[in-house]
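Here the complex is missing one protein chain, while the rest keep their positions.
Showing subunit A:
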Amino acid sequence: MSTATTQTPQRRTFTAAASNYIDERTSVSTFVKELGRKAFPDHWSFLLGEVALFSFLVILITGTFLTFFFQASMAEVEYEGSYVPLKGVEMSVAMASTLDISFDIRGGLFVRQMHHWAALMFVAAIGLHMLRIFFTGAFRKPRELNWVIGFVMFILAMGEGFTGYSLPDDLLSGNGLRIIDGMIKGIPLIGTWTSFLLFGGEFPGTEIVGRLYTLHILLLPVILLALIALHLMFVVVHKHTQYAAPGRTQQNAVGPPILPVYAAKAGGFFFLVFGVLALIASLFTINPIWNYGPYDPSPVSAGTQPDWYIGFADGALRLIPPGWEFVLFDRTWSFNILVPLVGLGLFIATVLIYPFIEAWVTGDKREHHIVDRPRNAPTRTAIGAAGVTFYAVLWAAASSDIIATHFKLTMEGVIHSLQALLFIGPIVAYFVAKRVCIALQKKDREIVLHGYESGRIVKLPGGEFIEVHQPLDEYDRWKLVSYESYQPLMIRPNARGKITVGQRLRAGMSRWFFEDRIAPVTKGELEAAHHEHH
């Protein structure tokens, strides 16, 4: 490659010739010229989305390998592979072929474990990426739709995870399907028939693995790929956000060029993600189905756990108190199923529409390309903290039995505590996070106005000791003062002299969001602070 960029324009280099050949057939040079030297803002937190993307690529690569060996059939066979403890045991072809991948194909277990670890990493990275977007306000105009796309991908990723988890038809995943079946049956009106159609008859039937396989390797990946393309296309259209720093504005995007620095970093990072997953897969067992055995509706082992990302839903089921089922109009209403389903539905729907709520409250129609530091949007950060706490309690509830046995607590005590925490926890988290944000903002103001504590103690001629404060230079100061705050909305009658309910709601929300706010230090304030000192 280095020869291609030598300064001998009169000589026809290989790169020029190759470019010419390709370009005359594809017109791709416009694309390269447009994108090749784009600035790509850089920050460690921007890597979270890349981890998600790259683990998805690892999933595609390892998954393709697995499809060559896995057989998605629930026909019964007697296991004859080389894992001795299960020899002669009746199981489905799906389970037997998964065991063959693990015990009879060299490197098969490695690829299988890498696939599973990558899936766990994929969902985790999407979750963290979403948290980064949320807490920095990167979902604001013009990126609201990309938030929605990302959210849909998060749901699809969980769907991919669950369908894949169920394919080996082992005892653990079979119980997972049993739970899904029970939940579907609890849905009013359509539940019984939905379950009947999904399983192709009575549970467990002989169809479900094949059907989940089609979803897992065809339908869901295709939708995911299309959405990833759309997601990244929007990143190109919007250009990446950046954190406030000297020289960076809402009108520019500052960073290393895509070619070569960003490409090398991101390309290298793909190999790092791939490599770390390979390392984990070679060292740590995941989903040892040979310990669980084939699915059988009768046995189950204590301390069963779903994959981590399903935990919050399982936890929601566990936290329902006894007796939430009624017979009304001669039909069974399973509120012990409905409440978790609807509750989680509302929770994730709130996450989905949050960007639109905040945009409505602020009324701000400008584009935002400089992302917030979480402390500079205290109410948003507090709402996020409350949401994270809510999720975390549900997630902990999925391990209620393990918590109880591990810490020698009663099962009832753990459940009752988590039930209380589910409501109290988010409220406490909200106020703590908000106060911490405001305290940090005050500290920032303090630093801008009076400088850093230098740790240097000086004795004045009068005998007084003072600590010398080091003033900030203008570049460091800019990072602390370059944000905007919002005022609460004043209720004003509209053109017809009326105050609508919507107006009142909006004003109320606005007061809730922006009543406690700390404005950034202004030039005048700094001036005044300097005068104080002299």
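Convention: a contact is a pair of C-beta atoms (placed from the backbone, for glycine too) under 8 Å apart; a residue touches a chain by one contact, two chains touch by 3 or more; residues count from 1.
The working rule: contacts and distances are computed from a predicted model.
Engineer: Suppose you had to identify the omitted chain by its UniProt name; would it be "Cell shape-determining protein MreC", "ABC transporter permease", "Cytochrome bc1 complex Rieske iron-sulfur subunit" or "LPXTG-site transpeptidase (Sortase) family protein"?
Structural biologist: "Cytochrome bc1 complex Rieske iron-sulfur subunit"
Engineer: Among the options A:Leu272, A:Leu344, A:Val432 or A:Ala529, which residue touches the chain absent from this view?
Structural biologist: A:Leu272
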